[in-house]
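Every protein chain except one is present and positioned as in the full complex.
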Amino acid sequence: MLSFENDYNVGAHPKLLQRLAETNLEPQTGYGLDGFCAAAKDKIKLACGCPEAEIFFLTGGTQTNQVVIDAVLQRYEGVVAAQTAHIALHEAGAIEFSGHKVLELPSHDGKVCASELKTMMERFYGDDSHEHMVCPGMVYLSFPTELGTLYSKAELTELNAVSREYDLPLFIDGARLGYGLMSRENDLTLPELASLCDVFYIGGTKVGALCGEAVVFPHGNMPKHFLTRAKQHGALLAKGRVLGVQFDALFTDNLYFEIARNAIERAEETKAVFREKGCRVWKETPTNQQFLIIADSDLPRISSQVAYSFWEKYDDSHTVIRLVTSWATTKEQVAQLRNIL
Amino acid sequence: MLSFENDYNVGAHPKLLQRLAETNLEPQTGYGLDGFCAAAKDKIKLACGCPEAEIFFLTGGTQTNQVVIDAVLQRYEGVVAAQTAHIALHEAGAIEFSGHKVLELPSHDGKVCASELKTMMERFYGDDSHEHMVCPGMVYLSFPTELGTLYSKAELTELNAVSREYDLPLFIDGARLGYGLMSRENDLTLPELASLCDVFYIGGTKVGALCGEAVVFPHGNMPKHFLTRAKQHGALLAKGRVLGVQFDALFTDNLYFEIARNAIERAEETKAVFREKGCRVWKETPTNQQFLIIADSDLPRISSQVAYSFWEKYDDSHTVIRLVTSWATTKEQVAQLRNIL
Amino acid sequence: MLSFENDYNVGAHPKLLQRLAETNLEPQTGYGLDGFCAAAKDKIKLACGCPEAEIFFLTGGTQTNQVVIDAVLQRYEGVVAAQTAHIALHEAGAIEFSGHKVLELPSHDGKVCASELKTMMERFYGDDSHEHMVCPGMVYLSFPTELGTLYSKAELTELNAVSREYDLPLFIDGARLGYGLMSRENDLTLPELASLCDVFYIGGTKVGALCGEAVVFPHGNMPKHFLTRAKQHGALLAKGRVLGVQFDALFTDNLYFEIARNAIERAEETKAVFREKGCRVWKETPTNQQFLIIADSDLPRISSQVAYSFWEKYDDSHTVIRLVTSWATTKEQVAQLRNIL
Partner (left out) sequence: MLSFENDYNVGAHPKLLQRLAETNLEPQTGYGLDGFCAAAKDKIKLACGCPEAEIFFLTGGTQTNQVVIDAVLQRYEGVVAAQTAHIALHEAGAIEFSGHKVLELPSHDGKVCASELKTMMERFYGDDSHEHMVCPGMVYLSFPTELGTLYSKAELTELNAVSREYDLPLFIDGARLGYGLMSRENDLTLPELASLCDVFYIGGTKVGALCGEAVVFPHGNMPKHFLTRAKQHGALLAKGRVLGVQFDALFTDNLYFEIARNAIERAEETKAVFREKGCRVWKETPTNQQFLIIADSDLPRISSQVAYSFWEKYDDSHTVIRLVTSWATTKEQVAQLRNIL
């Protein structure tokens, strides 16, 4: 059974497993205070061009969004995000669980737009009753977005400018960061991205790790007592080394970027297959997620041979499905997909 | 540097790493719905003698306590626990973060006492103003306790009886469950323990896994939408397989119990060393944690050779330290400790 | 200075003050267990035609919405409401503060539409990943809405049918209930409204009381331990009698309805004034709130003579203002308004 279901359907890149095995019996202190975490942080700072960055390792994406947003916001503030944002739709209300409203902006192919953010802020402060409303306290965006699209350097720069104007910390969810950075259409370097936001995370779960996300506060601006806050959310791993060893491996010899590039190359090949086969494309993206419109009558045949993600109903007789490549997708798998389609 | 600091200072039992490597590239669906989790659940049900049990894998102890307690309690209820309970002292307020008070009972070497629980309940319902107080909604205990002690079958049976009388679900934190079950002083089997409570968890992090706790609702009594609730807490792992593979390995060929026995045997040896060396013992326990009183003047020498945990100040010139064995502790390490002491 | 600013700009109807004075020194037990609350509940049950109703008095509207929604929802559920709903916009995130997402439906003049609710539910359950989303757990609507509009009996019946189909409790925010019931366009009686929902409240603050809202669970379906839940929200008044005495007076001799009718009659007169004066109307409503478009250049003159509410900017040179009548508005005040416009 072929799987293009998602980018977390297999384990970890073999080098990470190898390093876990090699370091397995070295005693280390817990809770992320170990030497592996320290080494990984140094390498990440270097890759981000942020010597003053503060870094914290968490386990998964929803957890990271919840912990970061709750730590950055004041109690009475909400987080601005696209209507299609993961935090708005697919995190079971984890942000609201910690007390904060997700203030939605329209989605433009998964992205928020600086001018609409500015209008939201002007309206908020222009409203006589804004003290009775949820105060926008930070901006969330994802890179790549949930729809596989990317912010350009110009777009991110504009968003950063509005954020600065209204003193809104800008948070980039990088669950798939590697796939965004290695996209052929991307014009942002990691240091540029780091300099244009207040906090972001480097996704491990979807880019080669068993689990793990590296939260980066690039300007040494980690909220105080972040470890305590993470613990309070149940998010502090006793064996923090598990995350440290993996991120240390991912940021050794450019591994994170090399394996992300694989997903992009395989994605480009799947797009060529779709064109060749005349597939009806719902959305073609510059990263590792592609969306096809499939007749419902064809679904049983396809789903018996390839695992995909249901996205949404297109109409009464068609469905949008998502096909995802990852660091682990092989040329052979793309060839098999071609045969099935 | 020798480490008796805690039971999470090294990685995972090699068989778990081996299984993670062997299964690494098999595509599986996410969020714990994979085949490895299913297999692990079957083996755990068998070990617990609970064919109707419902099982869910989470990542760490504090997270598990928070998710379980919040899922079992009504919004206005609190959880009863010993003053020394992990949830009362060392989880950074994770229970209160999710809105629930920890209602404290006296600690008897880390244990709560059935008669004091009964008195608490009688007083609560006997108080005219109890509708203005936090309603006790479940009982939390740990096996072994935070002080390494154990409930006997008689004690747990009594607690179960009071719980039944007041309709209080009984929750056993089994972060170190293996070490309790394999203790020479333990008189409870895993099926007995399962039958005497409403929910418990089998600790993996401290007993051979990289991370992972298996929550067991032995009577098919898992709260509805538990997956959604876990997600809302940021506790749902995308690659649930990581936990499934490990627990599958731990419950294959009795591994969980075999490696737990190692910690107990090494603990017995350390206790013999303490007696031989005339160490001043603060608390000797039947499980894998031992507590010594050390003159502050000796601490620098000891801490330069062996990692331990600070427990508390004993008096102006002495400190209580904790020495912990684990599944990974070797006879050689105990011998080295003997030399140092 | 004339005030059409809102319907809470003066104190209480004189009969309520008189009853507060008459009963002032009668000792009564606290927390709503007094005789005045009991008498008020009996009268409200009679007015609602619900002998089995359970009733609880709270102090204000946002508080009532928060307490009721949090008591009715399961922890992981959200509340469906119009984008313009008070809980979505103007309660400072009180619903999210208690952990629940507001799931927004389009607003049709402030109202939600049964077919769109049904579509939302079909989509939710039709989505493979709905366990990762916020589960709709109840429906909130306001009668009259925040825009002064009303649900017809047919509309409410349809909403009730969808609610039944999906087991969604239906909650009606009746902060201005009296003004809705007494509107000339209204075709619902209070007993009909009560029978078509699962919980509603009868607003006192905006209809003649100093403060106070009467929450009615018409089918004897008040969540257990509601007093404790209210207390936990800080919403339980020690001198519950203050609310009991006022609601007892409001539901004696039809007072609640009589004084609500006054607001409607004065509102009809203001609408006649607007027509006569050729005012540019943004929204004319069948209840006590009217919305005008005013040139910004006229605002200083108007605002020096009459207090109104800013609603929103209409365009670069016009503003929407809201003019509100209440139980206390007099014919003389409408005449003065006429002179000013």
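Going in written order, the chains are labelled A, B and C, and every chain counts its residues from 1.
Throughout what follows, contacts are C-beta pairs under 8 Å (C-beta built on N, C-alpha and C of every residue); 3 or more make two chains touch, one makes a residue touch a chain.
From a predicted model like this one, the values you see are computed outputs, not experimental measurements.
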Report summary line: Across A:232, A:290 or A:309, the one contacting the chain not displayed is A:232
Query - Selected residue (touches chain absent from view) among B:2, B:21, B:39 or B:89 - result: B:89
Query - Touch criterion as defined above, residue of C:39, C:307 or C:340 at the omitted chain - result: C:307
Report summary line: Considering the complete complex, of B:21, B:134, B:281 or B:299, the missing chain is touched by B:134
Query - Footprint left on chain C by the chain that the document does not show - result: 1, 3, 5-6, 8-12, 14, 17, 20-21, 23-30, 59-67, 91-94, 97, 205-206, 210-211, 228-229, 231-239, 241-242, 307, 328
Report summary line: In the full complex, chain B touches the hidden chain through residues 75-76, 78, 89-93, 96-97, 99-102, 126-129, 131-134, 309-310, 312-313
Query raised in the report: What residues on chain A make contact with the chain left out of this view?
Result: 31, 70-71, 74-76, 99, 131-132, 135, 225, 227-229, 231-232
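Methods note: only the chains that are shown with their structure count from here on.
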Query raised in the report: Rounded to the nearest 5 degrees, what is the angle of the rotation that puts chain B onto chain C, matching CA atoms?
Result: 180
Query - Central chain (distance from its CA mean to the mean of all protein CA atoms) - result: A
Requested in this report: Give a one-word verdict, same or different, on whether chain A and chain B use largely identical residue numbers at their interface, taking over half shared as same.
Outcome: same
Query raised in the report: Roughly how many whole angstrom separate the Cα centroids of chain A and chain C?
Result: 41
Query raised in the report: Where the centres are mean C-alpha positions, what is the separation of chain A from chain B, in Å?
Result: 33
Query - Residue numbers of chain C (touch at least two other chains) - result: 75-76, 99, 131-132
